[in-house]
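Beneath this line is the structure, given in structure tokens, with notes to follow.
The complex is shown incomplete by one protein chain, all other protein chains being positioned as in the whole.
Just so it is clear, A, B and C label the chains in written order, and each chain counts residues from 1 on its own.
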Amino acid sequence: MNSCSITREPIKVEEIASRVTRPEAGAVALFIGTVRELTGDKRTLYLEYQAYEAMAVKKLEQIRTEIGERWPDAQVVIVHRIGRLEITDIAVAIAVSTPHRDSAYEANRYAIERIKEIVPIWKKEHWEDGEEWIGNQKGTQEYKTGKPEVTEIEN
Amino acid sequence: MNSCSITREPIKVEEIASRVTRPEAGAVALFIGTVRELTGDKRTLYLEYQAYEAMAVKKLEQIRTEIGERWPDAQVVIVHRIGRLEITDIAVAIAVSTPHRDSAYEANRYAIERIKEIVPIWKKEHWEDGEEWIGNQKGTQEYKTGKPEVTEIEN
Amino acid sequence: MKIKVLLFAHLQEEAGKGEVELELQGDTVKELMAVMEKEYRLTRLPQAMIAVNEEFADEETVLKEGDSVAILPPVSGG
Partner (left out) sequence: MKIKVLLFAHLQEEAGKGEVELELQGDTVKELMAVMEKEYRLTRLPQAMIAVNEEFADEETVLKEGDSVAILPPVSGG
């Protein structure tokens, strides 16, 4: 099963959830990132997402592998949408199923933090008075080595 | 909007998620509790959920209120299913939307822990060789006062 | 006085019904619980929570005519 993907189509939550649902799992944690209208006092009209697709899929799969090492019981599906997205559209959906809920929440949280670190996807915000490609939102770190550092996730 | 409910019908994840989706929110955390086949070495055939419905809805609404006090930005929907549930059926769905993801995860986690403490719902496990109403799964505490204690949630 | 008592989960099965009406001598939850234990042979009552008119109460809670008392085994929803 191809469990991580980049899509141009609307993301269906039900479908993502059902792909990790299984008899062994008692918990499914889902995270849905949606397009927010206001950031500070700026009103977004719409967003544009761009990906380095081949590498983005590889990096999403890497995150799945990392989760498999830390939470061997987890099953993970990640889908990220690209192209033009309107307010409230789903940009990313992460589903994690596990036998017990602790690890579903933890692994899910791990996935979104890692996506924001290593997956080559960018968003451009479009406002009434301009537009801008958004940089790293986890702080304005410079990648001195050219590589993102592997950081431990703080819960 | 009646945001917490007890239902006898299958829970639709898409519908629950859409009820908290809004322009102010950038994050939706969903938790789905499903019927697990194996608990230890016991194989469950199906579950039966029973609720003290009027009070259960009140207590779910109380949890919504508690979340509103701790995470004022959060919008919450909780739906719990009762009756006979088969393996992989959804027993409970919790959706929390917030502007930023931290509080969505935290508030969602808070909700499921509180549900397991104060909402009068019981499950009966049916196995091949018997059946049993399941007691408190958060430890075998006795309620000496007759009331559940209000405990802080450990993350 | 007349009190309506609601039973759930294993208590409901032990009593053979989910709702009983009883004429209570005394006026506290504690006295009501003693009657229930004796008349219906209910088990694991010390683990139960009590709700009076859908709000958590305790053994000292004083009842009045027409109250609805629910005896709630430890919950296992979610």
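Basically, a residue touches a chain if its C-beta (ideal position, glycine included) is under 8 Å from a C-beta of that chain, and two chains touch if they have at least 3 such contacts.
Bear in mind the structure is a predicted one, so any value in this text is a computation, not a measurement.
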Chain not shown, its touching partners among those shown:
A
Write down which of A:Leu30, A:Ala91 or A:Ala107 is the residue touching the left-out chain.
A:Ala91
For the chain left off this view, which of A:Ala27, A:Ala95 or A:Ile112 is in contact with it?
A:Ile112
In the full complex, which bits of subunit A touch the chain not displayed? Write them out.
33, 49-52, 54-56, 58, 80, 91-92, 112, 115-124, 133-137, 140-143, 145-148
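The definition used in the following text is that only the chains that are shown with their structure count from here on.
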Taking each chain's centre as the mean of its CA atoms, subunit A sits from subunit C at a distance in Å of 49
Where in subunit B do residues touch at least two different other chains?
33, 112
